[in-house]
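With one protein chain removed, the remaining protein chains of the complex are shown where they sit.
Note that the chains are named A and B in the order they appear, and that numbering of residues resets to 1 at the start of each chain.
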Amino acid sequence: MSDSKDLLRAPFELAYNYKRSSGPVMSKFFEALGHQKILGTKSSAGKVFSPAAEFDPETNEPLKEMIEVGPGGVVESFSWIEDPKHHHLIKEPFAFALIKLDGADTSMLHMVTQCNEADLRIGSRVKANWSEIQEQRITDIKFFTLEQ
Amino acid sequence: MKKVAIVGYAQHPILKNAGALNEVELIMPVVHQLFNDLGISQKDIDFTCSGSCDYLQGAAFAFVEGLSAIQTHPPIKESHVEMDAAWAMYESMLKIQMGDAETALIYGFGKSSPGDLDAIISLQMDPYYISPLWPDRVSLAALQARVLLDQNIITPEQMLATVIEARANSKNNKNALITDLIDESNYLNNAMVSSPLNQLDCPPISDGSSAMIIASEEKAYEFTDHPIWIEGIDHRIESSNLGSRNLATSKTLQASMNQLNFKNIKFDVAELHTQFSHELPFLKSLLNLQDIPVNLSGGPLVGNVMMCAGLDAIGKTYEALKENQFTHGLAHATSGPCLQHNMLVHLEAQK
Partner (left out) sequence: MSSEDTPKDYSESPINLEYFYTAGSATTRFLNQVKEGNIVGQACPKCKAVYVPPRGSCPRCGVATDIEVPLTDKGCIESFTVVHIPIPGNPIVPPYVCAMIRLDGSNISFLHLIQEVEIEEIRIGMRIQAVWKPKEEWTHSLENIKWFAPIDEPDVDVATLRFQES
């Protein structure tokens, strides 16, 4: 516990298993993920938000209409991680990316892997890969890979 | 708006690892330094407001423990923001505007060394769509850096220049953590953390604290002959829906610039809470600061105490106005991913 008389240190772990109410809009989005479908919400002006937004941040309009988007999309930006850290979900080189899914007007933050950094650029086409187990979480999409 | 001035500011030397110092032991020296400089005590303070984040050191209610650093008897008027202490300063400003206080003590403290800052900052994000992916703070910043580079809003050369200049400027800041100079080859040979950001593009993990005192016009002159006036302050937030934001610009800053009537102010100096090297050229261009000294203190790249660095930008602007022949200073504080929240503070020295 102590590495010197003058300094007491101890490792400790802080863990909580929070459950958060998803609300009517996000519940539908997550339920659809369980069926390997990605939904977005559509505003009266026709703007499509995916992942599903509960309201339009520009107009404050509540969003209820849901449409299917993806599973393909376009990389809007990405950050490439050659050496993942312990808390990262992918242990191989991968990118965090903002992905605008086909049919959506906003981007989803997710991960892209199974490629090299040089293969990836803004504008690259990617498609969703699904996790083996569907838990109705955002991680039901395992990651995205480059479209062949 | 009531006239309010900054009358004092103190900063703890920024440490890589504050080790044995707990929150009380970090805060107390800066508060005492301020009180001693001004010849006052906690009894002269009407309102005390602090900024900190308990998750940083993993000690629940550390902000309450932190209060033990100041004199809380007889009971004081007090508040806390789970944010950078720049927002504690904003709250204090409002308190004075409402007539509830004439003087306010603001302090912030951050101890990032005991935990994993990357993982902790993930928790600041949307808990449904983003946090479960555990994006680290550098990767989030890198998303914006790539957009800015791709659209030629900034250049890699500007990022390099920002890093070299920050270290050169650290000589102006006796509390800086990083003081060694680097050259272009050091920079280019540095390992990427999250491309396009390498280690030198990112701020160091830092422990420390800062404190500031602000006062209404009547009180300010009791404390000092040289108050620095808060001529304007504005704070705006963009959507927490990261994917719906345009990362190539900042609507919030544009709104604040209009609110503060930037067109008619000629700033002499600025300190910006730019934690990553791409953010400085981006904000300089957005805020039209190309021709004036910016981040003379070295800024967050030479010491970035979480929950303090925004207050420090205000404090360093205050010091620059006090110690030089500058009249108008601009300070900026930010919070959230990719410059989501922005606060601008216009300070003025009366000559």
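Remarks
Heads up, the rule we're going with is that a residue touches a chain if its C-beta (ideal position, glycine included) is under 8 Å from a C-beta of that chain, and two chains touch if they have at least 3 such contacts.
If you're wondering where the values come from, they're calculated on a predicted model, not measured in any experiment.
Interface note: of B:21, B:149 or B:313, the residue touching the hidden chain in the full complex is B:21.
For the chain left out of this panel, the touching residue among B:120, B:145 or B:260 is B:120. One chain is missing from the display, and on subunit A it is touched by residues 1-2, 5-23, 26-27, 30-31, 34-35, 133-137.
For subunit B, the residues in touch with the chain missing from this view are 18-25, 28, 31, 41-42, 55, 57-59, 65, 67-73, 114-116, 119-120, 123, 127-128, 131-132.
FYI, only the chains that are shown with their structure count from here on.
The distance from the centre of subunit A to the centre of subunit B, each centre being the mean of the chain's C-alpha atoms, comes to 29 Å. Residues 19-20, 58, 116, 118-119, 122, 127-130, 132-136, 138-147, 150, 192-197, 238-239, 241-244, 247 of subunit B touch subunit A in their complex. On the subunit A side of its complex with subunit B, the touching residues are 6-8, 12, 14, 18, 20, 22, 26, 49, 51, 53, 57, 76-82, 85, 87-89, 96-98, 100, 106-111, 117, 122, 137-139.
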